[in-house]
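Here's the structure, in C-alpha cells; my notes come after.
Missing here: one protein chain of the complex. Every other protein chain is in place.
Here is subunit A:
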Amino acid sequence: MHIQHGEIVALLGISGSGKTTLFNIIAGLLTSDQGRILLAGQDVTGQSGQVSYMLQKDLLLPFRTIAGNVTLPLLLRGEKKKAAVAKIGPYMQTFGLAGTEQQYPAALSGGMRQRAALLRTYLFGKQLALLDEPFSALDEITKRGMHQWYLKVIQQINLTTLLVTHDIDEALVLADRIYVLAGQPSQIAAEIQLPTRQQRPADFELTNGFLEYKRQILGILANGLSTI
C-alpha cells in the first residue's frame, strides 16, 4: 500500500475490517505484528507525532475557543500564544471559520466544528493527514457540502490524505484512488484508480461511470462477506 504526495487515498471497508487499527498503526499509537511504515523513505513504525490525525468525533476542547483549539498543535510545539493566533488568521479564512475565533465549539454547527478540527489537524503540519471517517457524524446534506468544500480547500493547502471510510459514495467523490478491504481476516482486495478531477464531469456522482465503480466495489465487498 502506498500514497503519493498530494494524493487523496481512501481505505474502504466494512465495520470491523481493521481500518481503524491500521490507522492507529500508521499514527504510531499501536505496534504492528509485521510490516513497516515508511514516510518519505524514513521508517516511522511505532512513532507517534509523525502524521496528522483526525477522528469522526471532532474532539474540540469545549473549554477552549475555536482559536484556542486550532492553535493547540502550535502551542504544544512551544510557540507563543500571540504568534500562534496571528499565524492561524489566513487559514481561518480559507477554512471558512473567520469570525469564530472567540466562540466556543458549543456555539458552532457540526460542519463548522469539523472544519475547525480539520484545520487543527492540518496545522499539526505533517505531510500526511489521516482522516478516520471525518464526516460520518454529519447529516447527508452537510456531508455533501463538506465533500465539495474539502476538495476545494485541499487544492489550496496541498495536503496528502489517507481517508478511512465505510461510505462508498464518499470514497468515490473524494478519493483519487481507493483500496478496498475485504475478507476475513481482511486484506486489500482491490485497488481502484479513479479518473482525475479534470476528467470527471461536474455531476460525476450521477453518471453511469460512477455507478459502474460502485457496482464493482459492492461486488468485491459482497465476495468478502460470502467467505465469512
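Everything that follows uses one rule, which is that contacts are C-beta pairs under 8 Å (C-beta built on N, C-alpha and C of every residue); 3 or more make two chains touch, one makes a residue touch a chain; residues count from 1.
By our rule, contacts and distances are computed from a predicted model.
Peer 1: Which of "Putative ABC transport system ATP-binding protein", "Sarcosine oxidase subunit delta", "NADH-quinone oxidoreductase subunit N" or "ABC transporter permease" is the UniProt protein name of the chain not shown?
Peer 2: Answer from the record: the omitted chain is "ABC transporter permease".
Peer 1: Can you say which of A:Y91, A:Y104, A:W149 or A:F204 touches the chain missing from this structure?
Peer 2: Checking the options A:Y91, A:Y104, A:W149 or A:F204, the one contacting the hidden chain is A:Y104.
Peer 1: One chain is left out of this view; which of A:I14, A:L39 or A:L72 touches it in the full complex?
Peer 2: Within the whole complex, the residue contacting the unshown chain is A:L72.
Peer 1: Which residue, A:G28, A:G46, A:G96 or A:G110, contacts the hidden chain when the whole complex is considered?
Peer 2: Selected residue, touching the omitted chain: A:G28.
Peer 1: Of the residues in subunit A, which ones touch the absent chain?
Peer 2: Subunit A touches the chain not shown through residues 24, 27-29, 48-49, 51-53, 55, 57, 59, 61-64, 72-73, 75-77, 103-104, 106-107, 124.
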